[in-house]
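First the structure, in the form of structure tokens, and then the observations on it.
Every protein chain of the complex appears in place save one, which is left out.
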Amino acid sequence: MIRARRRGLPWPLLAFGFAVAFPAAYGGNTAIMSVATQCLIYAVAAASLNLLMGYGGQVSLGHAGFLAAGAYTAAVVAIHFRLPLVPEILAAGLVAAAIGFVLGLPTGRLHGLYLVILTLGFGVAVPQIALNWTGLTNGWAGLAMPPTTLWGLDLTSQPTLYYCVLAVSWLCLLAMLSLVATRSGRIFMAVRDSEAAAMAMGVNVWRAKVKVFTTSAFFCGIAGDLLAHWTGLVAPTSFPFDLSLLFFSMVIVGGMGSIWGSLTGAVLLVVIADQAASVGGLSTAIIGGAVVLTLLVAPEGLASLPRVVSWRLRRMLEREAPGEIGRFRNRDQRVRKERRA
Amino acid sequence: MVQFGQDVIGGLGFGAIYALAALGLVIIFKTSRLVNFAFGSMGTAVAMILWTLLSAVRLPLVAAWLLALVGAAVVGALTDEALLRRIEQAPSLIQITITLGLFIGIEGLVGVLWGYTPKPLPELTSGGSLRVGPYFLTPDQLLIVALTLVLAAALHFVLERTRLGLAMRAIAQDRDTAMLMGVPTRRTVALSWAWGVLLSGLAAILVAPAVSLSPTMMDQIAVFAFAAAVLGGFGSLAGAIVGGFIVGIVGNLISAYLSTNFQLTFIFLLIVAVLYVRPHGIFGSAAQSRQ
Partner (left out) sequence: MLELAGVSLSFVGLTAVAGLDLRVADGTICSLIGPNGAGKTSVLNLISRFYTPQTGQVRFNERDLLKLPPHRVVEIGIARSFQSPTLFKNLSVLDNLLVGAAHLSKPSVVEDVLRLPRSRQHERLARERADHALEFLKLEAVRDRVAGDLPYGHQKLVDIGRALVADPRLLLLDEPAAGMEEAQKQWLANAIMHVPDEYGAAVLLVDHDMGVVLRVSDNVIVMNFGSKIFEGPPGEVRHQPQVLAAYLGTERGGTVHDAQA
């Protein structure tokens, strides 16, 4: 869960620098660039799920459904309307958000297990709908993304695609960070921690839950748009239930309630899946094992590691117990009188 | 009309499978308040073990069955003892998540150990269809339905008439009080896990001849069984049985009259509709589904 703010190395900046410099070393290797692009796309999807789970306290086992909604919107918009990239991305996000809004509506009435079954059903239904709505989705064969250009750059070639995805995904991550550091995000977390107290502080709990669903779906839809450009083909088989579980695993391994944790989890699990792809089932086994291990050893995920380590270090260095309880010892301590601003 | 009746009967076999697996989920949920999301892949593993015992070790059928089911029970008890006990104090979201992790991990492991080539398990019975009035039934369907009903009755008996059942019901009511009253909570919870996973394994073994044996064979069945348990109100044996048969029959009717491809979608629509009217399932009460 989210903890208080902390200071330390500017990890996000370092990570961004690394991501920008990455193609300098591997730019020529299309396979590696493709995996790197995948990492970024999945990071946005995982972070969006984290927004819902880690911050909103809701569960979704069907986030691949939002990804599919975004990807299909991207393909349809690109093929039929020939929109430029930026409106296309927004359209993908908005369509997914609209679906998220509708799916979020019953959250006022359904909790826990029932929410699990609702999202699970959604995730399973979307590929089936895509398969059968052939007029829009072209059924089994799927939709091929037309070649897209941005400012004259060809987005089907690497590392151009990588840089474009990097820019969009980083903006998404920063947007989510901005959200959780302001009123909206605090309300999501407040509802997660205590619905009664949130209500007493003027929060419409149901509306907050619908909002977190909608927002989460919006960002996942954008990830879907990026995915469409990355794979070049949008087909029903690209969004299996396993994918929802993969995002779920990324959130857990990276740490619930940490956007950067989701980036870390996504990179780690995508790389594992890529490296273990030669043996059938191996990557799945490792990922499942990683989830179990994380929950047993560090339930707050990879994101908590720097804090836990630095806390241990500081304890060793300072050996100073916090003494704020003593503040109340002074019987005559006067409350400072100041006029209200 | 005869055709419609035949389609209803066609759903009974799978309905019984969903009911069995749902029973496994409910038994575990009753004592530990947790959904064992790993039940699908655990069941697959049991079926794979059975396949190995039959084809590689060449045990006789009954011995192989017994061994595989005992293995399932042991896995269930171990899951509780070795994993869930260690995070007893964690929020329920974390505890549920660990069973999801197990689901993924075991499915992968089964893939690594047994591969993805579909394997055949022999049908349980031989011979042609039976004729009951205007309807046809396969002997396997009949066996599965009968077995499910017998097991459900036996479970009901255990729960209502034995010390173990009393302990389970006490824990389901209030775990802390039960412990204070001298109920052996740890053992009872572990036992309910053993029973629960055994039932999942049984469901997998029974369904394996109808679908081909592969690491992902239980994925869709697990989703249906989970849906059945939710529909029944999670926590009631009768609910699990009724939910299982409803899902099985409605599923079959949807494939017969609407579209095979939309089966899952419609089932979920049905469940969401039911839950909207009865937020705690058909047989559920608010207390049972409180997380």
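We just call them A and B in the order they show up, numbering each chain from 1.
Going forward, contacts are C-beta pairs under 8 Å (C-beta built on N, C-alpha and C of every residue); 3 or more make two chains touch, one makes a residue touch a chain.
Keep in mind that this is a model prediction, so the values were computed, not measured.
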Missing chain: touched chains present in the view: A
Of A:60, A:128, A:148 or A:215, the residue in touch with the unshown chain: A:215
Selected from A:190, A:227, A:270 or A:291 as touching the chain missing from the view: A:190
Residue among A:89, A:124, A:179 or A:302 touching the omitted chain: A:179
Footprint left on chain A by the chain that the document does not show: 1-5, 175-176, 178-179, 182-187, 189-190, 192-194, 196-205, 211, 214-215, 257, 322, 324-325, 327-331, 333-338, 340-341
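By definition in this document, only the chains that are shown with their structure count from here on.
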Interfacial residue positions of chain A with respect to chain B in the complex: 53, 57, 59, 61, 106, 109-114, 116-118, 120-122, 124-125, 128-129, 131-132, 241, 245, 248-249, 252, 279-292, 294-296, 299
Residue numbers on chain B that touch chain A, as the complex places them: 35, 83, 86-87, 90, 92-94, 97-98, 100-112, 115-116, 215, 219, 223, 226-227, 230, 234, 259, 261-262, 264-265, 267-269, 271-272, 275-276, 279, 289, 291
